[in-house]
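Handing you this structure, nothing more for now.
All protein chains but one are shown in place.
Up next, subunit A:
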Amino acid sequence: MDATTPAHFTRRSALRMTAAAAAAVPAASALAACGDSGGSGGGAATGELSLVYLGDATQQKSFNALFEQFNQVHPKIQIKARGIAAKDWATFANTVSTQIAGGKVPDIVQVATEGQRLFASKGLLLPLDPYLKRDKKAVDAYFADVDPKLKRWTEKYGSTDGRTYYVPGGYNTVCLYLNTDLFKKAGVDLPGDEWTWEDFRRAGLQIKEKTGAFMLPVNYVNPFLDLMPWLLTNGTSTLNAAWDKGTFDSPEAAEAATFVKSLIDDGLSPKPGGTFDGPSQYAKGKLAALAGGRWTTVDMRRIKMVGKTHIVSWPVHKGHGSPVGWDGWPILKASKKKDAAWTFLKWLMTKDASDFYAKIGGTTVPARKSVAASASFTTDAPKGTEELPKAITYGTPIPSPNQGAQVQAAIMKGWQAAITGTKPVAEALTAANTELSGLL
């Protein structure tokens, strides 16, 4: 339920950190021996829990507020959150793993999609099935209010043995945040739900001509933002649905890369590889659109652009598409306070918790549909905020195989070569696909 994607960095090295997250638990495997292998009834139901999350003091405030709320219901369980202000998930996971190796074993770790399968495959997590069965009523009430895809994906991608290791929390999709002032100044109407890549280009050219502003910064750093929306709206992805075969050399992928390259060539994007700061340029009226998830709303608040922004779905070519990444909340097998940890996870599933977290400025879309549609989520947010939860209906999980870090590196290397023109597009993507296929 926490910030899966902090402002600016989001899921960029998610794959790497996935691994890293797991790494957070190197020694945990040894420590795991002292935990039970599953089932409720293990460990104390009270005491102080330690929770590790990705974030800094800003998130710490939100967490503390959340814990205070939790303590009103469960005063005997204290929670101490340790934020790791890592620049990405890989660094986060490395740090956590080092800490565990040093004997600092947390009870709960926030794990983004990119790390969920890896963590689960290493035998470090407690199977939650007995707990889910024991508290079936509360669990069912939660999942009745959650998009069924989220549950299905968590079971499919967050486990390698059919057991359940995560409670899915908030998620993020990708839409476009449009600077309404710039659109108005350039005489471009805000797009509807079915705008196409060509509509996008036309709007960009007109904005460039009338105002000199860039349309959208494209890049090769963060697959969640820079790559996946283009592929998914063209009916393809980097891997197949089972995440065991590369599809990055498809004609659709090449078409997407060619289109993105043309945006750079036409001057609709600053050249990638630089220091272009999207939010600040957006606030200065030098950028018409920003790609982002819910965390970008936090950016909009920071740069005071909420009232001058409209969120729309990504332009389509073959159909709607958006990557989806979500928080998974596991209990470490080595935890000595499993029951208390489960009590917290169970509480996180309640509507009160979800509502409270949305109110205090969470950086994810609440998993509960009722909360995502409520004022707790839409207040002080740009118009069109409902597009963010809507995108999960046509979204695709961000591919996150066990070898995620290496796969991501191969993919982004190919994307870089394709969109910067250092290699012909098809050649660059084929080379990348060959490399990543060798890793799967």
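Here is the rule we go by: a residue touches a chain if its C-beta (ideal position, glycine included) is under 8 Å from a C-beta of that chain, and two chains touch if they have at least 3 such contacts; residues count from 1.
We take it that contacts and distances are computed from a predicted model.
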From "NADH-quinone oxidoreductase subunit K", "Carrier domain-containing protein", "Multicomponent Na+:H+ antiporter subunit C" or "Sugar ABC transporter permease", the hidden chain's UniProt protein name: "Sugar ABC transporter permease"
Identified contact with the non-displayed chain, of A:V188, A:I311, A:A409 or A:V425: A:A409
Absent chain, residues of subunit A that touch it: 16, 19-20, 22-23, 25-26, 28-30, 90, 94, 97, 101, 118, 122-124, 270-276, 403, 405-406, 409, 412-413, 416-417, 420, 422-423
